[in-house]
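Shown here: the complex without one of its protein chains, the others still in place.
Labels run A, B and C following the written order; every chain starts at residue 1.
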Amino acid sequence: MMNKFNDQLRVDFAGVNFKNPIILSSGTAGFGQELNDVYNIELLGGLSTKGLTLRQRSGNVGTRIWETPAGIMNSIGLENPGIRKFIEQELDFLEKIDLVNIVNIGGSTLEDYIETVKIVSELKVDMIELNISCPNLKKGGMSFGIKAKTAAKITREIRKITDLPLVVKLSPQARNISEVALACQGAGADGLSLVNTFKAMAIDIEAKKPVFENIYAGLSGPAIKPIALRMVHEVCQAVEIPVMGVGGISSWQDAVEYIMAGASLVQIGTANFINPRAGLEILKGLNNYFEKNKIESINQIRGII
Amino acid sequence: MMNKFNDQLRVDFAGVNFKNPIILSSGTAGFGQELNDVYNIELLGGLSTKGLTLRQRSGNVGTRIWETPAGIMNSIGLENPGIRKFIEQELDFLEKIDLVNIVNIGGSTLEDYIETVKIVSELKVDMIELNISCPNLKKGGMSFGIKAKTAAKITREIRKITDLPLVVKLSPQARNISEVALACQGAGADGLSLVNTFKAMAIDIEAKKPVFENIYAGLSGPAIKPIALRMVHEVCQAVEIPVMGVGGISSWQDAVEYIMAGASLVQIGTANFINPRAGLEILKGLNNYFEKNKIESINQIRGII
Amino acid sequence: MAEIISNVQLSRGIYLMKVRGQFQGKMGQFYMIRAWDKDPVLSRPLSIYSLEENSISFLYQVKGKGTTIFSKLNPKEEIKLVGPYGNGFPLVKGRVALLGGGMGAAPLYLAGQTLKQQKGLEKLDIYLGFQKRAFLKNEFNKIADRLVIDIGGLITERIEVDQYDYILTCGPDAMMQALIRKTEGSKAKVYLSIEKRMACGMGTCLVCTCKSRKGNIKVCKDGPVFRGSDIYDE
Partner (left out) sequence: MAEIISNVQLSRGIYLMKVRGQFQGKMGQFYMIRAWDKDPVLSRPLSIYSLEENSISFLYQVKGKGTTIFSKLNPKEEIKLVGPYGNGFPLVKGRVALLGGGMGAAPLYLAGQTLKQQKGLEKLDIYLGFQKRAFLKNEFNKIADRLVIDIGGLITERIEVDQYDYILTCGPDAMMQALIRKTEGSKAKVYLSIEKRMACGMGTCLVCTCKSRKGNIKVCKDGPVFRGSDIYDE
């Protein structure tokens, strides 16, 4: 395993070994090939794929992106090739490169999720991230992640059918995110990731219409970091299973904040659009920070707040 | 009533006449005197006072402000002179100036709220804004605004003891903000205002401590606008009583978005720190917009989304 | 980080910016550009206008927040370019026309320069339509066998499509659609460069998805240059 960065950045997360805590987040790095043309993504800890569904989805129509102060709203609507085309076209690359590959799975119905996970469980992948938090679907998606009961139910069903390490991705729209987190833990999740995007709105006052066809869309980027960090802290206080922190991370300092708040790993999303080398640069910063402060393991700073 | 702006900006809100929809939001304009030295605040629709409690409060210790991308976090902790000193020192000015004065009331216990409202109800003020959404108190504050049941309870108790128009200020931390809104409506609120600040976090990675003594603090400013706007839209779909939109408004275009989403009035908070004349400039922009588009009443565009 | 050499206004709201450095790129490709930190979040895509040994140039119009910031940059100030991205125009031969509307001229200059050096090029005519004032007339004149400029009218009405084997075009949607209609039944093959809001510019985010006859395509990675027949009904 190539690793030009400090060994002390290693993280064991639900039995899976990550070279370091930096993960490219779902939907912002495709299936890895394009960013790998920019820099060697094997240097990173992991990559979460674009959300996959059982069948191919062509995604939402109309405007898909909107800028807000220090943030963006997106309404991709889980456009993806479907799990089978993914296997045909993308899996090869992911199997070959040396970083933890996490397959992000979305869906509209419980049956779809189950079918998809069954297929994924046969593959040589490292981890499943169950996305029950996408705000851009008319049906399903986020609605599974709002209440503890439904979140527990879907987690339990998925747990039954897969032995792959299972991470559930939580929604900031959860009525009580710690309760949802605990419910997922109780239902067998090996880890959690949070947060997905915030349900948000923009209006085109000239056209007198919502900017997005679906009216609402998902807010991400630096703007949300303070809220997402608070949620990660709350959840880390509540659960025992490890947590991946996501939301507005755009510098190594942000990553350290998440780790101090309790996250074992961090995901880099929107920052990839600010700078395609963001993942690598955050990793370098973290590496320096570890060296300068003689930190011997992430556990030395993790959750100290 | 002096009014150099368009008459068609008038808004009737719960029986109270506002010259125009622009209100200075609680905690960002004190009790009006200082901003009135900068420009004539009588031009605006209204002003909501700094949150008042029964007894004087000296507020939170430690850092009180922190900047985030396109936002700020504050942890004032309801520092205020207490309702009696307010009456002695500030009420005179508010009675004299010609704009709707809204007394914002906070508290830690139901008894405190009740005592305070009793006192306020004897005064010559125009409206009460019941703040059940302050995230900076260790006790009370926001905790009343999380669940529909507790929000209904406090609203009902307050309703019993006052004939003043009663607006309840909702928290974005509500488990389900529309449910809380409906509950307040059911319990006798004349109107709603939303949102208060978002519970958020920042960590000082050098000191390895939370930036704020209370660990969490309230996020406001342009960063939160897309989420707050979505919440206002959701609530306006749910309730019949009128709504004041608050959250990140820093331009007249933002104000129009809130009105199109269903708000009858808008409150300007953090923008007052970006530019002390923000209230007036947003009003001017809105006035031009009404003139250019020959809008004859706010109802022509309100809630059209 | 690269340094700006010059950034001059050619016409109202139209700027030509030259940036120092040895950059890669082919005609029709673009760079994702920013001159700010994290707000606005997204970089702005600009086509390569021309490419010299130690510099690269962009022709752009001020539209909103990002391009306004660009327009205020002074020589020696810094700018960030990532790219080149996109497929670019194909290396066509024979009788070729380039047809641009407004800012659509931007990628056509490098296209003209490149094709000029192609063996097998029989002729290269350039048609440029402007709303109010022409710019870069001299530059385009140097590379065109024939340069047709139209101001205020419809540039698509000035071209006889049957004269050409290939037409490479860039400009407003309506212009490109009109061209496609006009080439119906003719042998001229149209390649167009289309615009869509972008986030990543490289094919990872699916922000720039566009419906085509071949299903969803990514404008940034599969394009921005497409066969006209794939995008519009020919």
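Simple rule for what comes next: a contact is a pair of C-beta atoms (placed from the backbone, for glycine too) under 8 Å apart; a residue touches a chain by one contact, two chains touch by 3 or more.
Nothing here was measured: the structure is a model prediction, and the numbers come from that model.
Chemist: Which of A:Gly30, A:Pro69 or A:Pro165 touches the chain that is not shown?
Modeler: Result: among the candidates, A:Pro69 touches the missing chain.
Chemist: Using the document's definition of touch, tell me which of B:Pro21, B:Gly45, B:Gly71 or B:Gly262 contacts the absent chain.
Modeler: For the chain that is not drawn, the touching residue is B:Gly71.
Chemist: In the complete complex, which positions of subunit A touch the hidden chain?
Modeler: So the residues of subunit A touching the unseen chain are 69-70.
Chemist: Touching the missing chain, which residues of subunit B?
Modeler: Counting only subunit B, the missing chain is touched by 27-30, 34-35, 37-38, 50, 58-59, 63-65, 67, 69-72, 74, 76, 79, 221-222, 250, 270, 272-276.
As a convention for this text, only the chains that are shown with their structure count from here on.
Chemist: Just the number, please: Cα centre separation of subunit B and subunit C in whole Å.
Modeler: Those two chain centres are 49 Å apart.
Chemist: Could you pull out the residues of subunit C that touch at least 2 other chains?
Modeler: 38-39
Chemist: Scan subunit B for residues touching two or more other chains and write them down.
Modeler: Residue numbers touching two or more other chains: 69-70.
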